[in-house]
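What you see is the complex with one protein chain gone and the rest in place.
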Amino acid sequence: MSTHSSPYHIIPFKTYITVFTALLVLTVVTVAVSFVDLGSYNLVIAMLVASIKASLVAMFFMHLYYDNKLNLIIFLTSLLFLAIFIIFIMFDTMTRDNIYKIKAGPINPSAKIYDNQKSSEGGTGH
Amino acid sequence: MSNFAERNFLNTPAGWKSWLVTLDHKRIGLMYLYAIMTFLAVGGLIALAIRLELLNPGSDFVTADIYNRLFTLHGAIMIFLFIIPSIPAALGNIMLPVMIGAKDVALPRLNLLSWYIFCIGAFIALYSILKGGVDTGWTFYTPYSSSTETAVIAMTFGAFILGFSSIFTGINFIVTIHKLRMPGLTWFKLPLFVWGLYATAIIQVLATPVVAITLALLIMERLWGVGIFDPAMGGDPVLFQHFFWFYSHPVVYVMILPGMGIISEVIAHFSKKRIFGYRAIAFSSLGIAFLGFLVWGHHMFTSGQSEYAAMIFSMITFFVAIPSGIKIFNWLATLYNGKITLETPMLYALIFLFTFGIGGLTGIFLGAIAVDIHLHDTYFIVAHFHYTMMGGTVMAFLGGLHYWWPKIFGRMYNETHGKISAFLIFVGFNMTFIPQFFLGSQGMPRRYYMYADRFHTLNIVSTVGSWILAAGFFLMLYYLVRSIKHGKPAGANPWGIHGLEWTTPSPVPPENFLEEPKLEHGPYDYDKFMPEKTV
Partner (left out) sequence: MSHPAHLQHHFSDSQQQHESSKLGMWLFLVTEVLMFGGLFCAYAILRAWYPEMFFHAHKVLDVMMGSVNTVVLITSSLTMALSIHAIQNNNQKAGVKYLTVTLILASVFLIIKYFEYSHKIHLGQLPGKFYTFTGIEGNNPHLFFSMYFLMTGLHGIHVVGGMAVIYWMMRRMKRGEFSSEYYTPVEIVGLFWHLVDLIWIFLFPLFYLIG
């Protein structure tokens, strides 16, 4: 029994408490920093602190530091694809109109549906 | 030894109630198979109705509103209820554990849960028909989908739930392939179908949650007007398209990758030859899965997305041709000098090479922005994705179905009927969709129930083709159903080929293998040892 009882790694109690303390300190830090105006660095610092906190939780509370490395790879993969998702879409939404101005307008202004819209707008105007 | 295993997963344990609570991957897979075949039939009949309406340029027997609902239903049923679960959840579920020498998938209860979630999702999606159907197209683009009066919420909520079924299958396969391979079965000794399923599962896990939140947001938009996709409220309708295609582009590889896995199996085994470029095929599956996540914007070239984004998406789209080409060339090289036998599964594999070749190459045209602007929303697109989805996935699925049919039911179907049916499907399919390339490049827009008179001739050809296609499917239905009772017993290895699944009796026993399977050689070692045919 004793030779086979712990195929699973047991993290010392003290480690949990240390990590918890670090999380509390970082929470205080991030709240404090938010009251200082650092321009765009506020967001950077807030995200940096949040990432450190998240890593602590993942590494120690979720045991990734001690676990099969496959689990870590899988978790990091999710972040990679999340990054792809957000970066590509931001790349679109931040660079629209840079080459050609988007001009919204009916292809056929005398089409029937636009007539209907005009008349209904006119109705509410009165 | 009898050629038909009397004690098998179909009759042990007995009673229909034992099916409802079964944890056996083969039974769950088979229930999936019945369900998706039903949905294939429903979606197919709707397609026939659509083609019938398009036989003549004017309005024949459906109104514009009904027509919009028909093509939406056809798309939604075929995509969400047939093609996504077709190969992984049905054939993959049945064969994967057997192919890696395992007793079951790693998480059998999750597997059963995924089946019930699939049923619930399917019911909710079909309930939308009772509520009058949906007329948005299967892509549910905002702002139309957030303002139309039709039953968008029921349909999208159904798709939302179906997504979880797909996710659970994906999770199950990844864990199974990582943890349950039999001793000695290393990654590079896996059959290529398993690699295909692995790449598929990765996409299912990474992409499906995004469509879940997308559809949830669409429902929120309709219920509470949250405004994220509404330009009038400062939101962005194009954002919906981004979200939707972040899932739906990778998901076309969920559809095609396991199909490519089947083709790798069938081509190697029916050429009785070691597959050419094993590692290249395996890694190209992962390559396609990864690149598939970087190209979704090519569905949106005309949506008003930034030109820079469009250029990058277009460029990466061309890269997808590389791993796809690697596969095609390796298959051709495998055929070269092989001892090819033209049984029905192999016929479908060869059809796949032809039709998927056309589908893939026309995809390159469409990846070029300038060409796409012209062809967007025309029948060229319709033809292109039917060549990849039907000419690719469905042909591979049919090949896989015929390939593993004797293993699943223990009996052979009528080979002559099989060949005739494959021929009819090949001719009917090409006759239906080749004209649509011409129609599209001449400017016939998709999703209209009427068209200009000058498109009439080609539409007649297309509709007649759809009838030939249907004849092929009806013949298949006949001989497959007949074979379950009256077919010749197949024996363990009816094709005389390698692979762990062919070493166990047919139909497969409940515990998959009567004794611990032994791994004596690789999956394609025809140069070392030639197995014997049992039929």
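All chains are identified by letter, namely A and B, in their written order; residue positions are counted from 1 within each chain.
Note that contacts are C-beta pairs under 8 Å (C-beta built on N, C-alpha and C of every residue); 3 or more make two chains touch, one makes a residue touch a chain.
Just so it is clear, the structure is predicted and the values come from calculations on it, not from any experiment.
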Checklist entry - Which of B:Leu190, B:Val205, B:Leu439 or B:Leu500 touches the chain that is not shown? => result B:Val205
Item to check | Among B:Glu53, B:Asp135, B:Asp236 or B:Asp372, the residue in touch with the chain that has been omitted | outcome: B:Asp236
Item to check | Of B:Met220, B:Ile364, B:Val427 or B:Leu519, the residue in touch with the unshown chain | outcome: B:Met220
Checklist outcome for this item: Those residues of chain A that touch the unshown chain are 5-8, 10-11, 13, 16, 20, 23-24, 27, 30-31, 33-34, 36-39, 41-43, 46-47, 49-50, 53-54, 57-58, 60-62, 67-68, 70-71, 74-75, 77-79, 81-82, 85-86, 89-90, 93-94
Checklist entry - Which chain B residues touch the hidden chain? => result 102-104, 106-108, 110, 167, 170-172, 174-175, 178-180, 205-210, 212-214, 217, 220-221, 224-228, 230, 233-236, 239, 243
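Going forward, only the chains that are shown with their structure count from here on.
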Checklist entry - Taking each chain's centre as the mean position of its Cα atoms, how many Å separate chain A from chain B? => result 32
Next on the checklist: Quick check: in the complex, which residue numbers of chain B touch chain A?
Outcome noted: 178, 206, 210, 236, 238-239, 242, 246, 293-294, 296-297, 304-309, 312-313
Checklist entry - If you look only at chain A, which of its residues touch chain B in the complex? => result 70, 77-78, 81, 84-85, 88-89, 91-100, 102
